[in-house]
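Okay, handing you the structure first.
Taken from a larger complex, these chains appear in their original positions, while the remainder are omitted.
The letters A and B name the chains in turn, as written, and every chain counts its residues from 1.
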Amino acid sequence: MGSDEGYTLGELVDRLGGDLSLPASSSKRVYRFTAIEMAGPQDLCFVSSPRYRSKLTDCKAAAVILRAGDTAHAPTDLTTIVVADPYVWYARAAMLFCPQPKSEGGIHPQAVVAPDAVIAAGVTIEAGAVIGPRARLGQGVWIGSGCVVDEDVVIGEESRLYPRVTIYPGCLIGSRVIIHAGVVIGSDGFGFARDGNVWIKIPQTGRVRIGDDCEIGANTTIDRGALEDTVIGAGCKLDNQIQVAHNVRIGEGCAIAACVGIAGSAVIGNHCQIGGGAGILGHLEIADHTIISAMSLVTRSITKPGFYTGVFPLMPNRDWEYAAAGLRRQVRLRAQSRLTLGASPSSDSGRGADSDHEATRYER
Amino acid sequence: MGSDEGYTLGELVDRLGGDLSLPASSSKRVYRFTAIEMAGPQDLCFVSSPRYRSKLTDCKAAAVILRAGDTAHAPTDLTTIVVADPYVWYARAAMLFCPQPKSEGGIHPQAVVAPDAVIAAGVTIEAGAVIGPRARLGQGVWIGSGCVVDEDVVIGEESRLYPRVTIYPGCLIGSRVIIHAGVVIGSDGFGFARDGNVWIKIPQTGRVRIGDDCEIGANTTIDRGALEDTVIGAGCKLDNQIQVAHNVRIGEGCAIAACVGIAGSAVIGNHCQIGGGAGILGHLEIADHTIISAMSLVTRSITKPGFYTGVFPLMPNRDWEYAAAGLRRQVRLRAQSRLTLGASPSSDSGRGADSDHEATRYER
């Protein structure tokens, strides 16, 4: 039973659970998921958000996966499969239809592998990849074209590097990790000591350690630690173009959307979710299960899990000009009363004295 | 008539239009454009912004391209060419002086080309590039060093990939497309279903389709769709380090500045302009001809074209501490009245109930 032959609805319900509304549909054979408006009689689709409910009326799919609460919106002659979480069911079923390709094994003649690298069985190394001295690649690892895996790097079994990934010396990658094209792991952290007008480089002697079952998106960068390691916990999913600075420690099972920047030595708990383009300043801690909105900046530690936001609301530009002017006027008024009353902002503000330190150190 | 020999002013006016102020200058020969303050007697320059008007006084160029309204600022003995849009005239003339290099054809012996790839006439493939099975490269395509064009990718004629571009399997690139170094096209979208504390990967089975005449800046990433394709319309210009998530659809002729992040399933109209570092949340729509300011976040659909902004105004840090404290105090005061009056923010706020869903799904 494979993807090309498809699955009957009965087979899928047997494997993944769910209640089939029309038992006679059990033998219908389906071959793929599609968007609900494009689905034909051999396709599956799903409704996990109320916004797609209205499309049930005209749905031509073999069956729709949905929650019990949405069945009232489905025509009675439409086959439905009621499940607890349609999106999770879809994810599991989609993986049956489209299993991730496995390493077939084999080293391309135009790959360059150091003689003392340790290559397990079933490893694929594509054209132009370079594997450095003493690197160790576990069983079934797949290294894409043009990757550079430098000396002493260790990669756990079944991990896959898409083309043009660079891993600096000594970094440790877990098992079943997926790393997309253009990722850089283990580059020097941004560490300089200021001596007058000169920045003195601080050797970055830590490594990067990435736990099992992580996925790292395209062109993301993760710097090596200065003294200690930079650590990404097991099961973390990082999107594209994320920057993780030196000594950062991220807990398990976090989901971090694209373009997030995490400054040096930040400690992020388990199962956090960080929206795209958000920023996290250095040397602070974020509690487990915290959720940060897109493009919000975390300026001090978050000790209480919750859903946090800090973005200026979008407005027509002319309105924004007024809003900005209003903020500036308030500041002038407060500054006047400050001169009169000697009030201090520090107990109330978003940054303490430390932020000054951060802003000038730039160890990010 | 070519770049090395330059052009006479008369030749340029014949080709591109414009009124030459001193007809005797028609035979002057010019060889390049320069900045106005650096121009010598064989150079052209242009004034398209009022801020450069004052530099006309000392200008030593062979001729200055400007609008009729700016001629009063030019000395009478300075040759001018009056045109409707100096910047457009400059663009067209500069391309005469500096035509983009064309593919000379030829496959480097250290490139790796699959036997069943289809390579048209005049294609250049540089050293270290890898072309996968069944890929099809149109006439005059130019593939830079170290590029990876994976299986079943199709690239239209005269398109150019600078070095180290990666294109994942099955993506479709139009004709005359320019893709700069480090770009990744077709990496997996960030799609995971949450099952308790575990993120389950959703296979990303769509493709990326890029229309004709697009340009994609260095290190930009464009993810493949989950079920449907991610689509960039014809004539779009994307700057460096942009992130386009899965299922995004961008209309024709958009200009998107560097570091913009566009979350999953966002639909952007035709001829939009998006400022650098702006963010666009997922599952929303933006009307044709909308302009978004730099570093502003679009949190819901924009149905009315216009110029939108949402950034906190820059202030001396001490003032900002007061402004931030003021905002927090207002929130506390409103929260108190909320408890008293039971008022709801939802009719007025920048995010509806859906944003909660977005923030927790992280399908960006």
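For this structure, a couple of remarks:
By definition in this document, a residue touches a chain if its C-beta (ideal position, glycine included) is under 8 Å from a C-beta of that chain, and two chains touch if they have at least 3 such contacts.
Please read these numbers as outputs of a predicted model, since none were measured by experiment.
The complex is a homo-oligomer: 2 chains are shown here, and the full assembly described by the structure file contains 3 identical copies.
Keep in mind that, in the parts below, only the chains that are shown with their structure count from here on.
Chain geometry summary: the mean Cα position of subunit A and that of subunit B are 24 Å apart. Those residues of subunit A that touch subunit B in the shared complex are 32-35, 38, 49, 51, 85, 87-88, 90-92, 94-95, 97-98, 100, 108, 110, 126-128, 144-146, 162-164, 178, 180-182, 215, 217-219, 235, 237, 239-241, 252-253, 255, 257-259, 270-271, 273, 275-277, 291, 293-295, 307, 311-317, 320, 324, 327-328, 330-331, 334-335, 338, 345-346, 348-351. Those residues of subunit B lying in contact with subunit A across their complex are 110, 112, 128, 130, 146, 148, 150, 164, 166, 168, 182, 184, 187-188, 190-195, 197-203, 205, 219, 221, 223, 227-228, 241, 243, 245, 259, 261, 263, 277, 279, 281, 283, 292-293, 296-299, 306-313, 315, 318-326, 328-329, 349-350, 354-357, 359-362, 364.
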